[in-house]
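Showing chain A:
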Amino acid sequence: MSTTLLDTLRQRVPELKTEDNTSTPAAGCTATHVCTTADIPAIAEVFKQAGYCLEMLTCLDMRADGGIFRLVYHFSRADVPDRHRFLADVEPGHEPPTAALLFESANWYEREVYDMYGVRFAGHPDMTRILTEEGADYHPLLKDFGVAHPTDEGNGNA
Partner candidate 1 sequence: MPELIHVGRDEDRDTYYLNMGPQHPSTHGVLRLRLLLKGEEILEAEPIVGYSHRAHEKMAENRNYIQFLPNTSRIDYLSGMIYNIGYCQAVERILGLEVPERAEYIRIICCELNRISSHLLWYGTLLMDLGGFTPFLYCWDDRENILDILDEVTGSRLTYCYGRFGGVTMDVNDEFLQNTLDFCKRFRERLPEYETLVTENIIFQNRCKDVGVFDQELAQDFALTGPILRAMGHKRDVRRDEPYGIYDKFDFDIPTLNGADTFDRFLIRVEEMHQSLSIVEQAVSRIPDGPVMAPKVPRKIKPPKGEYYFAVESARGHFGMFIVSDGTEIPYRIHLRTPSFANLSSLRSVLRGTMIADTVAILGSIDIVLPEIDR
Partner candidate 2 sequence: MPRDFVDIFGNPWLAAAAAIAVIMGFLSLNALMLIWMERKVSARMQRRMGPTERGPFGLLQTMFDMIKLLGKELITPTHVSRKLYLSAPVLMFVPIVAICSLFPLSENWVFHKYDIALVLVLAFSSMSILGIFAAGWGSNNKYSLLGAIRSILQNIAYEVPLILAVLAVVLVARSLSLYEIAMEQSPIPYILFQPLAAVIFFIAATAETNRAPFDIPEAESELIGGFHTEYSGMRFGMFFFAEYSNMVIVCALATILFLGGWHGPVLPGVVWFLIKVYALIFIMMWFRWTFPRLRFDQLLKFSWLLLVPLAVANLLVTALVLKLL
């Protein structure tokens, strides 16, 4: 079943690097794939046909090593536990294509990623902030935003 899925995936996105995680249960997903943001809509379409849902979408601030934001997509199946993780890198300032047209849940996820990281999504129906206060001009989850760098032994509050 999932092999046919991977084949259709590879047809649509040839240069997809896949790494199988069934051996490491802690990773929590059957396979991790690294792709570019351009082919996210294609991937989303494949998973939509296969009946998967976009369970999670978040972002990592990797500007320290590599100067990029890394988007993490989780596609998960309804009845059989099968989860695929997609990592897509975004240069700061670029706008990855939105997945909200295919998966409605992406609408709020992408708004949250924009709110927290400042990564805007092209084609998003309502690209506004969702969680922070009205009139907030900062993106809180960026690594350099307002945290006293935590020393190893004490916590950030010392």
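In this section, a contact is a pair of C-beta atoms (placed from the backbone, for glycine too) under 8 Å apart; a residue touches a chain by one contact, two chains touch by 3 or more; residues count from 1.
The candidates were selected such that all candidates are chains of the complex that A comes from, given by their letters.
Since we're looking at a predicted model, the values are computed, not measured.
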Going by the C-beta definition already given, which one of 1 or 2 is in contact with chain A within this complex? 1
Looking at the complex, which residues from chain A come into contact with candidate 1? 25-29, 32, 48, 51-56, 58, 60-61, 72, 74, 76, 78-81, 83, 85, 103-105, 107-108, 112, 116, 129-133, 140-141, 143, 147-148, 150, 152, 155-157
